[in-house]
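On to subunit A.
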Amino acid sequence: MQLSIEDIGKSFPGVTALDGVSFTIRPGEIHALMGENGAGKSTLIKIITGLYKPDRGRLTVDGKEVAFSSPRDAIAAGISAVHQERNLIPRFMVGENIVIERLPTRGGLIDYGAVHREARRFPDMIDPSIDTHTEVRRLSVAQMQIVEIAKALSLETSVLLLDEPTASITGHETEALFAVLRRLRDEGKAIVFVSHKLEEVVSICDRVTVLRDGRVAAAGEPIATMGRGRIVSAMIGREERVAEIGERRLAGAEPVLEARSIATSLGHRDVSFTLRKGEILGLYGLVGAGRTELARALIGDARILSGEVVLRGERVTIGSVPEAIRRHRLGYISEDRKAEGLILAHPIRSNIVIPIWRRIAGSLGLISRAAERRVAAPLAQRLEVKAPSIEQAVGKLSGGNQQKVSIAKWLAAGVDILIIDEPTVGIDIKTKTAIHELIGEITRSGVSVLLISSDMPEMITLADRILVMKDFSIRGEIENTRRYEAMSQAIMGHIHDGGDDEAKPREAGHG
Partner candidate 1 sequence: MTKRFTGVAMRALPMIAATLMGLAAAHASDNKIALIPGGPHPYFAPWEQAAADAKKDFGIAAVDFKVPAEWKLNLQTELIESLVSQGYNAFGIFPGDAVGINTTVEELASNNIPSAALAGCSQDPTKVAFCLGTDVYNSAYLGTKALIESMGGKGKIVHLAGLLVDPNTKLRMEAVEKAVGETNGAVSLVQHITDTDAQEAADQKINALLGAQKDQIDGLIATAYIPSVVAAKSLRNLGDKRIKLVGIDDDKIVLDGIKDGFVAGTMAQNPYGQGYVGAYVLDLLASGTCTVKADAPWIKTPQTAHFIDSGTLLISASNLDSYSSDLKKLTGEIQSTFKDKYLDCK
Partner candidate 2 sequence: MTLSATSEDRRNPLAGLLAENSNLIGLAAIIILFWIGFTSYAPGFVSSFNLFALSRSLAIDIVVGFSTMVVLATGGMNLAIGSIGVCAVMFAGWLMQEVGIPLPIALVAGLALGALLGFLNGFAIVRSGVNAFIITLASASLFLGAMLILSKAVTFNTLPPEVAAFGRMKWGFVSPLMVIALAIGAAMVVLFRFTALGREILAAGANARAAELSGVPVGRAIIVAHMLSGLLAAAAGLMLLFRLGAAMPSIGQDWLLPSFLAPVLGGTLLSGGYVSVIGTILGALLVTTIRSGLLVMQIGNFWLQLFLGLILLLAVMLDRYRSVHAERRSLGKRA
């Protein structure tokens, strides 16, 4: 069965996720799908597996056009998938989870003997130690991932899509999985392997398609001819559009935020870094590197188990987010604007002044909307928030304007240390640049920024120094020379260290 994606387009309010994507998945091959965060990978996967409908373009199976209104249709058409988020029923047994769509019955009652016989085959392929009688909730994360894969295999569809399948399983289990994938490929099945791990893609996949900013940077190129270096550059892209945000006098700036070998309840061990006044310290890493978790620990939203956090030279323990803001003037812009950043149903006016309601309110705690407007309007104006009025519900704004409201909120709060998490994800290019300039401007007025981003060009544009994070620990620190080519190679070097990489980046810091 041949699945081809033809000129697929998809956009959400304020951003185009996919812009004319076309490539073909041929039977009997393992096709890698790669791309940075926000490149449109997850949107494409959701379209192929029937969760989203494309705005334009079409999917064809063996030349015939197909349209999926639900995952059921995709499975019926022979396409099954292993998604990143858990799709198992915790209190059911492994076997039952695998064959839940077609539970065998005898005399109207479920025949559990048959269930286990039927389901046994698939997890055994990868890890025979998993007993199909144990409840899923008692399994380790790795074992759950294997059960998810087994479940997709059990559908015995001709196209199998795996989204970051090796993210939480060990090397040994990965080898077993690859052996299965190779056997399925030889049986004529088509496998789409979505992963960040370059060395895995190189070792198992036949072809690779790379997405960047919603467009195809490389369509179904044979791995042998592409090679590691060309894949990486296809992912990061060449544009040199490094916006000019002007030099900053950093010499001799005293540290404002220091982490000394801190360990957190979310899994960080021995993390140390120093953020100096007016500096933008970049924190680069891939999905699951632990950057957002580190931010949550710093602002008091998760517990710090050991080590010290020093704020403006003074050792502190931050109990809660309100305390971080009010007492330590430390703010955090969340990566998930809609769920964690803003209150969509409420107007721009109140979203901007939330952190300082107590400060605006008089002794009796009384505030008028006019008082709020006196603080919010000038800020909204300064950040050029495009909206009919300040009473407009934030949910009705574009992604870019929403982010501006978010930043305005923290300017209103008067924080002088700001942790910004993926500031421009899902924002159009034009507004992206405006936000970069905005971040530059606020650092010039003395605010220090810890920038979390997996957008390489953004990082190289903004950051003074870049920390590379992987598996909840800091793997390296690079002075930012703003020379795009060298910096991206250096960063990727730290991320993919361990592979026999031809272009081994020399230690950074060379002029």
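Quick note on the criterion: contacts are C-beta pairs under 8 Å (C-beta built on N, C-alpha and C of every residue); 3 or more make two chains touch, one makes a residue touch a chain; residues count from 1.
Basis for inclusion: all candidates are chains of the complex that A comes from, given by their letters.
For clarity, every value in this text was computed on a predicted model and none was experimentally measured.
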item: Chain touching subunit A (counting every copy) in this complex, out of 1 or 2; value: 2
item: Complex contact set, residues of subunit A against candidate 2; value: 13, 299, 301, 320-322, 324-326, 332, 334, 339-346, 350, 354-355, 357-358, 360-361, 364-369, 373, 377, 380-381, 384-391, 393-398, 409, 413
